[in-house]
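I'd like to ask you about the structure that follows.
One protein chain is absent from this view; the other protein chains keep their places.
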Amino acid sequence: MTTDETPIPSEDSPQPAMVRADLLTGLMLIVLGLAIVYASWTMDRLEVRRIQPLTAPGLVPGILAAALTLCGTILSFRSIRTPAPGGWRDLSAAVTSGAAGRALAVVVLALIYTLGLVGTLPFWAATGIFVFAFIMIFECWLATPRRPVMSSLPWALGLAVVTAIVITLVFERAFLVRLP
Amino acid sequence: MKQSLRLVLASGTALLTLGTSMAFAQEWKPDRPINLIVPWGAGGSTDQVTRVTAPILAEALGVDVVVVNQPGASGAIGTQEVLNAPRDGYTWTANAIANNATYHVSGLLADTDIDDWHIYLSVANVPVVSVPADSEFTDFGQLLEAFKTRGNEITVATAGVTSSGGTAIAALSGAADGFDYNMITYDGGGPAAIAVASGEAMVTTQLAVEQTELIRGGRLKALAVLSDQPLTLDGVDPIPPITNWIPDMELAPDYFGIFVPVGVPDEVVATLDKIWGEKVTTSDAVKTYAETFGAVFAPSFGAEARALAMPVVILEACSSLERGEAVNDPSTIGIDCETRTETAQ
Partner (left out) sequence: MIDGLLMLGGGLAHFMTPLSLFNIAWATLLGIVIGALPGLTATMGVALLVTLTYKMAPDQAILCLMCLYSGAIYGGSRTAILLSIPGTPASAATTLDGHPLALQGKAGTAMGLATTSSALGTMVGIIALALIAPLLAEAALKFGSYEFFWLALFGVIISGQLTAIDDPLKGYIAGILGLLVAMVGMETLHAYQRFTFGIPALGGGVDLIPAMVGAFGFAEILGVMKRKAQARIVTSGDRVIPRFRDVFAYKWTTLRSGLIGTFVGIVPGVGEDVGAWASYAAAKRTSKEAHLFGKGSQEGLIAAETGNSAVVPGAMIPTLTLALPGSASAAVLIAAMYIHGIRPGPLLMTENPEFLYQIVAILVFSTIAFTIFGLFLTKPLMTVLQVPRERLMAVVYVLCVVGSFAITQRLFDVYVMLFFGIVGFLLREMKYPMAPLVLGIILGDLLDLNLRRGLALTNGDPTPFFTRPISAVIWLIIVLTILMSIPPVNRFVRDLFTRNRGHASAKG
């Protein structure tokens, strides 16, 4: 996780937080890789159907998962051997930073819209509510400096209505997609 | 099927249906586009015939009939979507009827059989046994001999065990003392035919429609058609019927069409019956398409369609049982493989 001010790290000195994040990812990849290797090994080899043994469905996933495990191991080792003073602290700071909070807010809004609203409400209504909420939250609450509610409200409302109507019409009428 | 049907079977190779549904049921006037889900990729054999038929229905109904491709899992994904959709008559599917009827046997979909669908058949496709133009085999007799002696060395390109080609080679093997073969699966009937044309595989048993242009272009040599009649494609010699070599071969043409899930309002079925009987049965577009690509123009619907479809359903269900691939026994969809008949109904 990078901080807001330096989105691109310098290339020769890896950031301590990234080094530690690599260790975590590396370990996760090893676990994932081994799990897939096991699943591929125990996958049905369709002996009943007398197929050529080398064409068993588990062959390629097994090889790929082994490669993934190898890459995960290299990543972990590289991370352990790279000095990363304060790496864990930086990492936890990045995870709890305002940036992560804003990203989380987008995820939560997207989940509410996609899993909750779409399918229960008509598509245009769900979309209108989402666009309105998204703009209001990010302009008047999570922004620095915050915009006054009254100046954002017309924009948010207008855009919500226009988006809802235009997208619904274009996709249902022109592209003949039956929206949820 | 609540309408009484008066069926007149014309003699000859083509079945001509003059079904007149009793026009008591109200006419259905759809008010929005209809989704016609093709559970196979765009451009395949199911997709093609569906795209020829859809505009006829669209014109008769006065709304768009939108063909949506939902490929995956041998058509099971798209079929499941249709079964899940509201039964309001606005979601249909198109497929080979043998697939819809046997998804339960192959274990791809649970608890569904032929009676979950109102059946509207448009064409019947026949498999053709073809080899590369420069193949060592010049007639089917030689190929059959090679199957019996060399068995597993002969590579047969198909679109999968449940595909028309896969069923056809299994049926051939069953009719000729159960010879061995090495089936190679490709991503569809077209690619399977191409693989044989390029010499990668030795034989294909896919549908005629998938091989027509390659046969006409001299890339494939057609040895036999799985039918009791020769198949005529313009520009090449008639393809001899399989019965020349295996007289007692069990034959079942593969019917393709459009299916509407049972449970839709009665007027939907009544209206579709009427359109199928009046417009599709007399459609030059579908007829020309069928004749050009070695298919048989065979429109039918209702009880008649079901009766026509049953042989290929039984064949497909029972051959998957013989190959040991059946997840559920065909008896669970009312088919007795001992006698090759339907038990229930």
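Think of it as A and B in the order they're written, each chain with its own count starting at 1.
As a working rule, contacts are C-beta pairs under 8 Å (C-beta built on N, C-alpha and C of every residue); 3 or more make two chains touch, one makes a residue touch a chain.
Being a predicted model, the structure only gives us computed values, none of them experimental.
A.B. asks: The chain left out touches which of the shown chains?
C.D. replies: The chain that is not shown touches these displayed chains: A, B.
A.B. asks: Could you tell me which of A:34, A:93, A:153 or A:176 touches the chain that is not displayed?
C.D. replies: In the full complex, the listed residue that touches the missing chain is A:176.
A.B. asks: Looking at the whole complex, which of B:111, B:187, B:228 or B:329 touches the chain that is not displayed?
C.D. replies: B:187
A.B. asks: Considering the whole complex, not just the chains shown, which residues of subunit A touch the missing one?
C.D. replies: That gives, for subunit A, the contact residues 1-2, 4, 7, 18, 21-22, 25, 29, 36, 39, 43-44, 46, 49, 51-55, 57-61, 64-65, 67-68, 71-72, 74-75, 78, 98-100, 102-103, 105-107, 110-111, 113-115, 118-119, 127, 130-131, 134-135, 138-139, 143-144, 155, 159, 163, 167, 171, 175-180.
A.B. asks: Which subunit B residues touch the hidden chain?
C.D. replies: 35, 41-44, 47-48, 51-52, 54-55, 58, 64-74, 76-78, 80-81, 106, 108, 152-153, 155, 160-162, 182, 184-187, 190-191, 194-195, 197-198, 200-201, 213-214, 216-219, 235, 288-289, 292-293
Here is the rule we use: only the chains that are shown with their structure count from here on.
A.B. asks: State, to the nearest whole Å, the distance from the C-alpha centre of subunit A to the C-alpha centre of subunit B.
C.D. replies: 43
A.B. asks: Please name which positions on subunit B make contact with subunit A in the complex.
C.D. replies: Interface residues on subunit B, with respect to subunit A: 32-33, 35, 64, 66, 90, 323-325.
A.B. asks: Which of the residues in subunit A come into contact with subunit B in the complex?
C.D. replies: So the residues of subunit A in touch with subunit B come to 48-49, 176, 178.
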